[in-house]
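Left out: one protein chain. Kept in place: all the others.
For reference, chains read A, B, C, D and E in written order, and residue numbers begin at 1 within each chain.
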Amino acid sequence: MTTNTLVEYADASAEVRAVYDDIMATRKTDWINNFWKAMAQDPATLKRTWESIKQIMAPGALDALTKELIYVAVSVTNNCNYCIASHTTSAVKKGMTPAMFKELQAVIGMANETNKLVTGYQVVIDEQFKLPFGAGK
Amino acid sequence: MTTNTLVEYADASAEVRAVYDDIMATRKTDWINNFWKAMAQDPATLKRTWESIKQIMAPGALDALTKELIYVAVSVTNNCNYCIASHTTSAVKKGMTPAMFKELQAVIGMANETNKLVTGYQVVIDEQFKLPFGAGK
Amino acid sequence: MTTNTLVEYADASAEVRAVYDDIMATRKTDWINNFWKAMAQDPATLKRTWESIKQIMAPGALDALTKELIYVAVSVTNNCNYCIASHTTSAVKKGMTPAMFKELQAVIGMANETNKLVTGYQVVIDEQFKLPFGAGK
Amino acid sequence: MTTNTLVEYADASAEVRAVYDDIMATRKTDWINNFWKAMAQDPATLKRTWESIKQIMAPGALDALTKELIYVAVSVTNNCNYCIASHTTSAVKKGMTPAMFKELQAVIGMANETNKLVTGYQVVIDEQFKLPFGAGK
Amino acid sequence: MTTNTLVEYADASAEVRAVYDDIMATRKTDWINNFWKAMAQDPATLKRTWESIKQIMAPGALDALTKELIYVAVSVTNNCNYCIASHTTSAVKKGMTPAMFKELQAVIGMANETNKLVTGYQVVIDEQFKLPFGAGK
Partner (left out) sequence: MTTNTLVEYADASAEVRAVYDDIMATRKTDWINNFWKAMAQDPATLKRTWESIKQIMAPGALDALTKELIYVAVSVTNNCNYCIASHTTSAVKKGMTPAMFKELQAVIGMANETNKLVTGYQVVIDEQFKLPFGAGK
């Protein structure tokens, strides 16, 4: 079975190009990466995913760089090489210095360690810890 | 087999109390949580883990709140309930507002989604993405 | 810090109620579960998440039950108890029999086992295996 | 230390060949993939693993294609590249169309997202959700 | 939908009782745990799973205690509370002392940390490291 694996701008429908244009305008880039080209095989998926990312990654209570650092933290924990490369690059573009990078990785590493220590010891949650918002009763 | 599961301050050796005191002084708290009480069963582990956390979580190129947000991101991705409760509380103490919390969770959720989309599609890493520092050749 | 953790229908804004109504109409239920009530703390998140779920879980090339089975498979692999309970219930509503449930769990278990066997042995991918759609070159 | 990494049919013992023959007969193929060749280093492991897979993946209450889709869902969630390539190929052989593939990936992605949203918000399980079969009391 | 969730010995078929008897004889216990009672809903699954466990966990090149330690390491990394309780108990029965337990958890924690450090830095594998057996070329 053959498929068009990545949808290049030149081959894209008007619907897809509209999304590509919005990505480039929002991110101030002049190229489309392979992730979006793969998603573009289904224009509805491309649109929905881009609209979500656009909303979620826009600076808000957290600034854009902080959001990229969080994205890297998840991607490293999940061992996703594409996302690590993509979002580390993005973080650098948004201002991550080598010092920030090293501190970020140190926190990710330590969090993974203590997550497992607490799990292995089956430590009971202290009363003093507040459950996050929306926990329910 | 019975064990002393959590080492209370009152029952702690001088070596362990020294660490407990440093934790409370550094974190400006007057109590020791169950995680540290569990680690204290082996004073060497307690000391090593605390010294690492103390170093890693100190404000630096990244401020203390940003480090907690990263810690929460890893803990949610790893599904560690103790750490989620503990570090969400800590983040609130360090200034995380409800708006920040919601944005944090939205990024964590979206990152987990795109990590898997990229994996399911086996997308090849673009040349333009810079590998992180220390990648090697 | 206190927060409104779950947004009950009675307390919801018109914007949130509109989404709640759509959820109940689409799913043919007369109640809103805790997940949506938690998301509703941020109406934009609620709307975006619901619209995505609605699109993605609608019957298409894959029918609704098959989509729930996949959802359960991911939730079990990720160890998400809320999602396991929620989507197992949903799958039963959509026609999953006990026999289907047991086969589903057997596949999930076996897939997790062979995923790790192949990883531990670092087996090289055979030429004959076609990379998924959108893999890129 | 050197080892025979993959056991080729030509070099296999009668015991291993018997399993290889059964794999090819059951799957209607004329070749053995690297995973089985790796397992074959221990004939007992090869036999046990094949017998389990044969039982579990046989069409039953769930058809063969549905079982492959579940296998892909787990493999993507676990980030196992070998299994993704192997089982995506298998799913295509069993009838997965590009449309099914895209819907499958969309569900996997969304499930990973909502798994984490629910975890980050620590949402309590609703009474109305039925625990799966075999949950115990 | 109601189901018989756990199959008690008293209610079990002869086929299931045969497996229960073998479990108790092999493990030198006089009771069946909830995991096996859940699996027993499908006698074929029960038999296949027990036969695999019996084969895999029998003392061999690795002794029984070492195998339990490995089982705990996987269960902690996967955050599976049932398995952590079950296999930690089993390890204690087979000779794990508190000192061994603490060292085990320390290794699990550290391994999780360095796994992520290496991933975050995208470190390239050194030539000197031998790929495991069965890696293929």
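Note that a residue touches a chain if its C-beta (ideal position, glycine included) is under 8 Å from a C-beta of that chain, and two chains touch if they have at least 3 such contacts.
The shown structure was predicted, so the numbers you read here are calculated from the model rather than taken from an experiment.
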| item | value |
| --- | --- |
| Where the missing chain makes contact, among the chains that are shown | A, B, C, D, E |
| Given A:Leu6, A:Met57 or A:Ala106, the one touching the chain that is not displayed | A:Ala106 |
| Sites on subunit A contacted by the missing partner chain, in the whole complex | 79, 92, 98, 102, 106, 120-124 |
| Hidden partner chain, residues of subunit B it touches | 1, 3, 5-6, 34, 37-39, 41, 44, 48, 51-52, 55, 130, 133-137 |
| Residues of subunit D (touch criterion as defined above) contacting the omitted chain | 1, 3, 41-42, 45, 78-80, 131-137 |
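In the analysis below, only the chains that are shown with their structure count from here on.
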| item | value |
| --- | --- |
| Subunit C and subunit B - chains in contact with each | A, D, E |
| Farthest chain relative to subunit A (centres taken as mean CA coordinates) | E |
| Same-site or different-site touching of subunit A by its copy subunit D, using the half cut | different |
| Reference subunit D; chain at largest CA-centroid distance | B |
| Geometric centre distance via CA averages, subunit E-subunit B, whole Å | 27 |
| Separation of mean Cα positions, subunit B and subunit A [Å, integer] | 20 |
| Two or more partner chains touched - positions in subunit C | 1, 3, 34, 38-39, 41, 52, 78-80, 92, 98, 102, 106, 121, 123-124, 130-137 |
| Pairwise touch network: line, ring, star, complete, or other | complete |
